[in-house]
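Each remark here refers to the structure printed beneath this line.
Removed from the display is one protein chain of the complex; every other protein chain stays in position.
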């Protein structure tokens, strides 16, 4: 960490800044991250509270002030981040750089466009950075497993969604024809909205079939939705199990070729045939 | 692909047509499929938009024109498909042949029966053909796994549905007796509709128990529905796991010790170390 | 089947009756079962239709007649069943005997108590008998697997339900205190009904929290319900997988002691140590 460019003051200063802002190994870096975490949560809470009419009427000015305070703070932090890295432009275009910028803009935008500060809730995304920086290793490992499982099931999920969308379009049209405008199904897109609400078992009830035929078709759709709901669950379960299994295997490495990922009951390396140490 | 009947012009023309329309190996075939994909999506969108009262009032004539344009296009395509195959009648009776025909009829039907063009959404089914023709191999493989899993659980699902239907009939009658007409349960079929809405956890709320006894019975049904909902999910999960296992492993067997169940990337048997045949 | 008591006419007649009514091996027995299946479905449909006010007003007399016709038929069948078995009283007390009787009583009861014929839907339970008699072997095997899985998870499910009931009671009381009578939560049992509707994700919407605190507590309950819903699904999935695995093992039997249920990779009987035949 305390490597090369210690000689030149600006570079040394930049490195120190980098250590504090981007890393969490030093006490200063850790303190910065905890403070950042609190600031983010408080600033999001401010936005939430400001949107409540009652509170806005009574504490509007104070809440706006707090908002500007946090925006100022985060602006300084953003500038410091740009200063701390060797390639500021690359940081600015990275995922976290964009999130950091997006978390600032709405307040400035609200000068021109009242109400835009509601978009400040995008700041919750900044929490992701803190997760990463705090090096919550095992938590991240778990998130990794979840993401791996979801990525592995990506194709199955796309195929599944295509099926769902087709069903939604067709059911939306059918209900539009069967129920018609007088029962609220005044267009196919409206019928599709109803089909999504029904198939996902959300069932708001703002739009419901009134005719006997419509209720019968709806019943069939709901019972089919039963089985359909099972598919993504099954997919994710299987992939999670596979990811967990892969996680369980990880520790062994072949003494011959060094390749890992062997099954628990493997006696020989599956790549080079060298005998593995018994576990 | 470029086999037998190259000599006779009509047959050569038919074969060329077949290559373009039914296959996706040549650039022309690929271009045709992409164009078809776009045309289908646009034509479905037209139908959706035409069903919105506001848009129909303003752009009705234009949208109808677009619809007739696509119907004309698909009619030409249908005739070409008939011409491109050796046994047109067999194609016409196949699943895809019927879908292609059904995707045309509603527009013509709407001349006699206004409103029938809503049935045009059946065109989304035509997308299935594009999926097949574009040879999205891995996607299709995944769809295959999903279908295999569903087919393998078919019997369990039928047994399960019989149980669900019996419960629905009995609960519908019980709620009809308990709640009665004054609370909206005006017939057993209406009660069955409510039972389906409740057991599938959709819960529209258009029909709800009002009496204490009815609410108690409904509570029992909902808690039972909890466990019941678990059954199809469990079935599909298990079958998906089995399908994935079969897909991942089944084929290899060690030439040395004959033991199977090797991973796809295994070069040596994990039990005796003998080199496996490259896959 | 065509064993002992062929000599005495009454006994021979009883045996013939038994073959037709209780078994499905002979053509006559099969025909009887199919006819019974149809009669049950038609009689249940009659009950459903009779409960619809519009149809009752127009075809009330006819539907009542059909109902009496089927009740008469099933009464004759019940008497024949009693005559066909050697120990009629034991049959009458068996599960199927009771169902057969319960399927008759409501019609007779409706002479004293109008409306009681709605209970006739209990006849759907009679379909279970037909399932058994038709010897739909593989279907029954699947049902067996499902039931085994549910039975094996019985204890886990009871523990789980105890947790659910405790949560429901406590949440019902909390919402009764927080929301109070003016928002519809007019007693703890009413609050419990709401908690069940919410935790099972049914969400009718006939009773919803109106206060900010109530909506916050409800949000927590719903997110917790997310995780809770996962438990029965997980339980059933695991048990189904175990049942399927057990089903997969079934075929091997030890040449030494004849005991089955060995794993696929077993080389020696786990009970007596005899070497198994390689599969």
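Of note:
The chains carry the letters A, B and C, assigned in the order they are written, with residues numbered from 1 in each.
To be clear about the criterion, contacts are C-beta pairs under 8 Å (C-beta built on N, C-alpha and C of every residue); 3 or more make two chains touch, one makes a residue touch a chain.
Predicted, not measured: the structure shown is a model, and the values here were computed from it.
Contact with the chain not shown here comes from a single listed residue; of C:54, C:147 or C:212, that residue is C:212.
For the options A:44, A:66, A:173 or A:188, the residue in contact with the chain missing from this view is A:44. For the chain missing from the display, the contacting residue among A:29, A:97 or A:203 is A:203, taking the whole complex into account.
Chain B residues in contact with the hidden partner, per the touch definition given at the top, are 201-205, 233, 237.
Residues of chain C that touch the chain left out of view are 155-156, 158-160, 162, 165-166, 169-170, 172-173, 176-177, 181, 186-189, 192, 198, 201-205, 208, 212, 215-216, 218-219, 222-223, 225-227, 229-231, 233-235, 237-238, 241-242, 262-263, 265-275.
Listed here are the chain A residues that touch the chain not shown: 44, 47-48, 51-53, 115, 118-119, 121-122, 124-125, 127, 131, 138-139, 142-143, 145-146, 149-150, 157, 161, 164, 189-190, 192-193, 196-197, 200-206, 229, 232-233, 235-237, 239-241, 244.
Everything that follows uses one rule, which is that only the chains that are shown with their structure count from here on.
Interface matching across A-C or B-C places the copy of A-B, with more than half of contact pairs shared by residue number, at B-C. We define each chain's centre as the mean of its Cα atoms; on that basis chain A and chain B are separated by 29 Å.
Averaged Cα coordinates give chain B a centre that lies 30 Å from the centre of chain C. Touching two or more other chains at once are residues 189, 192, 201-205, 229, 233, 235, 237, 241 of chain B.
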